[in-house]
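Just one protein chain is left out here, and the rest sit where they should.
Up next is subunit A:
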Amino acid sequence: MSDAVVTASGVRKRFGDRDVICGVDFDIRPGICFGILGPNGAGKTTLMRMLLGLSPISSGEYMLFGQPVSSHAVHSRVGVVPQQDNLDPDFSVRLNLKVYAGYFGVSAAMAESRIDELLEFSALTGRGHDQVSSLSGGMRRRLMVARALINNPDLIVLDEPSTGLDPQARHLIWQRLRSLKKQGKTLILTTHYMEEAAELCDELIILDHGHILTRGTPRNLIAEHVEPEVVAIRGLADETDATSLCAGLDLRLDHVGDTWFCYGHDARPLVARCIERPELTFIHRPASLEDLFLKLTGRDMRDEG
């Protein structure tokens, strides 16, 4: 895979005496959106920071555009949207972009026309002279994306780009990211929203406790690991109640809190039984990445970071 944008072999990260990334291997082909999924604390941000040369790798080989990630020559080809908003609060929208262009050595004249393009791309035309503090969360995030594009990068790295946004703002971001992919850019995206991964990613890995649990396209992964149909039920008294409801049917049972998930190839008999019990609320749907994620990473709650 010599044309891969990123290759990781045996990449390991140790903080103190704890391995946070435990020797991972993967590669990312150009032009795709590659997802890194995992619960909080899985090591997604650490994996990204190492890629950007912001965190030294403990061992292994991590290559970006065929060069070790520590070589800073590669930074001019990468755009970064970090997890934390770090726009310049003292500047207007335009000046944020202009100053950032300066960090890449983009000349002021070139920056001006590029900024116009980017403001239009991010649906921020007309907000150019507004202070950053007057923008909504969604606008700020779009400005972060615009800022990451100022150097016309080949690779764009986004750490949880839509966390904390309302659904409209999230869809607008997704639409922008899809159009970047159409322009031939490579995207790397971390997320713990399965919907986001399903919308955007051509290929993904699921990371947990620093290990890659699985890798593939969203569709193949679901087909490989999860039964095609799910009935999610609420209102069941306890586990005995749940097992007796499914008695005699070829279903796999799982639960998160008070919601029971019944997986199988044909869930219609179960649906019929549910209809007979009016106290139950239930939904019958095809299996999704969410189900895959829950199956692989377990159903326990995770703490932040």
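Rule of thumb we're sticking to: a residue touches a chain if its C-beta (ideal position, glycine included) is under 8 Å from a C-beta of that chain, and two chains touch if they have at least 3 such contacts; residues count from 1.
Simple rule for what comes next: contacts and distances are computed from a predicted model.
The complex has one chain missing from view, so what does its UniProt entry call it, picking from "Sarcosine oxidase subunit delta family protein", "Oxidoreductase", "Cell division protein FtsX" or "Transport permease protein"?
The chain we cannot see is, by its UniProt record, "Transport permease protein".
Sort through A:His72, A:Arg219, A:Arg234 or A:Arg285 and give me the one touching the missing partner chain.
Only one listed residue reaches the unshown chain, and that is A:His72.
With respect to the chain omitted from the figure, which of A:Gly66, A:Pro89, A:Gly164 or A:Pro228 is a touching residue?
Answer from the full complex: A:Pro89 touches the omitted chain.
Which parts of subunit A face the unshown chain closely enough to count as touching?
So the residues of subunit A touching the unseen chain are 15, 52, 54-56, 72-73, 75-76, 78, 80, 82, 84-91, 95, 99-100, 102-105, 148, 151.
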